[in-house]
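Comments concern the structure below.
Note that one protein chain is taken out, while the other chains of the complex remain in position.
Letters A and B mark the chains as written, and numbering starts fresh at 1 in each.
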Amino acid sequence: MAAELGSRAMFVAGGTDLFPKLKRRQFEIDTVIGLDFLPREIHNGSNECTVDAGVTLADASRDAHVNARFKGYADAAGLVSSPPLRNAGTIGGNLCVDTRCNYYDMTYEWRKAAGFCMKKDGDICLVAPSSPRCWAVSSSDTAPMAIALDVMSLRLRATPEMRSAYVKLRRRGSIDFPIAGAAVAAQLDGDIVTSCRIVLSAVASYPLQATAAEAFLKGKRLDGEAIDQAAELAARPAKPLDNADLTHFWRKRMVRVVVEQALHRISDQGAGFDG
Amino acid sequence: MKNELARDVERVVLFLDVNGERRDLLLPVHKTLLEVLREDMQLTGTKHGCELGECGTCTVLIDGRPELSCLLLPVQLQGRAITTIEGMAHGAELHPLQTAFAELGAAQCGYCTPGILLSARSLLESNAKPSRDEIREALAGNLCRCTGYTKIIEAIELAAGRMK
Partner (left out) sequence: MRDRPHPPLRGDLPGERGGENLKVVGRPLPRVDAAAKVTGRAMYADDLLPARTLHCRILRSPHPHARILSIDTSAARRIPGVVAVITGSDLPIKFGILPVTQDERALEHEKVRYVGDPIAAVAATDEEIAAAACDAIAVEYEVLEPVMSINAALGVPKDERIQDYGGPNNVHKFVALEFGEVEGVFERADHVREDVFFFQGNTHLPMEQHSAVATYIDGKVTLWSSTQVVHYVHRALAKVLELPMHRIRVIGAAHGGGFGGKTDPFAHEIIVAKLAMMTGRPVKCTLTREEVFYAHRGRHPVLMWVRTGVTRDGQITAMHFRTALDGGAYGSYGVASTFYTGALQTVTYDIPAYRFEGCRVFTNKPPCGPKRGHGTPQPRFALELHLEKIAHDLGIDPVELKRRNFVKPDTRTVNWLRVTSCGLEECTEKVMVASRFRERKKQAGHGMGFAISSYLSGAGTAIYWNDMPHSEVQIKVDRGGVTAYCGAMDIGQGSDSVLATIVAEELGLQPADVRLVTADTDTTPIDLGSYSSRVTFMAGNAALEAARKMRALLVEAVEAGGHRFEDVTFEEASILAEARFGTLATAGSYTPPKIAGPYKGSGVGPSPAYSYSACVVDLDADARTGLITVNKVWIAHDVGRAINPLLVEGQVEGSVYMGLGEALMEEQAFRKGLHKWPSMLEYKSPTFLDMPEVETFIVETIDPEGPYGAKEAGQGPLLPVPPAVCAALHDALGVWIDEIPVTPEKVVEALRRKEKGEPARYGPSAFPSIPYPPTIKVEPPPKDPSATAASI
């Protein structure tokens, strides 16, 4: 059906990302195809767990099994938007949430007054006028965590040594999208890092993997000094622009802090299976 | 919900369960629950402050859980129990939360009050004796500009105490 309708149709799950955008005329479509028919359950196996795309963020964040084994994932889901939005918003929708930019997530009238940009209706970028591409920010909280956990189609797999943490920075305690975030998944042997993924939210157009920091940590003891250096490495490639809340200078500086905090959480955490 | 000037809008027949009563409606598909409640059912107790999911004023309960009526389409809600502020009292008897809000002055202008009462009711149904922090967490999607939240928290505690 979607194929038939082409670009004039879109899927909708919870609608908490899509509907505000339709109201602001950021998408113009004739049809939305509800995904209510999709399964929406959490299947808990002994060391893996499958979360259907239709599961709400509220349910995912509260699920005991997900919390025990995939703490970072449960936390990320629980930090999205606000309580009523998490009751409607789904994890599938959260993975696909549109990139954001405060020149773009505005009403039609505002965008018209500002001059339309290339993401919709126009042909230049208002943030970086000389740039040939759009710099809207990937603002999903769970997407970086899913990448860090190396998740295929929301099948969360845990080994006994698996730990995960998500740290989100935003102006208020609720409602706000991330302006910087760090998702870390790591396996430790004692306090030695055997594998590790660090993925940043809200600092680029896609969840940004901090490969240098990952490589650095591998085989290291996860102590304060290693965390410091890893955080420094992780922050380096982050290039926030002036299209989200607060200044990009400060946001850049904060990337290091959120990575550090996430790594500290990992080091303080027991392994995934003792929950 | 705004769309293009599609005047020959598609309409659907819907059966909605609102406050325990079945309502039959013929509606344009793109009309939000907020608009349907207020305009087609005269249930104006549900308010709005942004219509973009940002303020929590339009909160209603869907199967007992708070959701934002400005971002819901009735087509998605067939067979689900919708509760609005009008469905909160038992007949002429106020819900203990309503009484506590009145007694402690937790409603000033009262505009955020319906949404906050419904969020609070959902909280107390899953957690009969929430801590202050749990109350703050549960209500963090509902903005209020008048009260500074203090009296709202106190009223929820008072109601929780009485409901046991």
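The rule is simple: a contact is a pair of C-beta atoms (placed from the backbone, for glycine too) under 8 Å apart; a residue touches a chain by one contact, two chains touch by 3 or more.
For clarity, every value in this text was computed on a predicted model and none was experimentally measured.
> Which chains here touch the chain that is missing from view?
A, B
> Write the list of subunit A residues that the hidden chain touches.
82, 102, 105-107, 109-110, 112-114, 126, 171-177, 245-247, 249-250, 253-254, 257
> Taking the full complex into account, what residues of subunit B touch the chain not shown?
2-5, 7, 38-39, 42-52, 54-55, 57, 84-86, 88-89, 94, 98-99, 101-105, 107-114, 117, 135-137, 139-151, 153
Everything that follows uses one rule, which is that only the chains that are shown with their structure count from here on.
> Hey, how far is the Cα centre of subunit A from the one of subunit B, in Å?
28
> Along subunit B, where are the residues that touch subunit A in the complex?
Checking each residue of subunit B against subunit A gives 1-4, 6, 32, 51-54, 56, 59, 62, 65-68, 71-73, 75-76, 119, 136-142.
> Spell out the part of subunit A that touches subunit B in their complex, as residue ranges.
Within the complex, subunit A contacts subunit B at residues 15-16, 19-20, 22-25, 28, 30, 34, 36, 58, 81-85, 87-88, 173-175.
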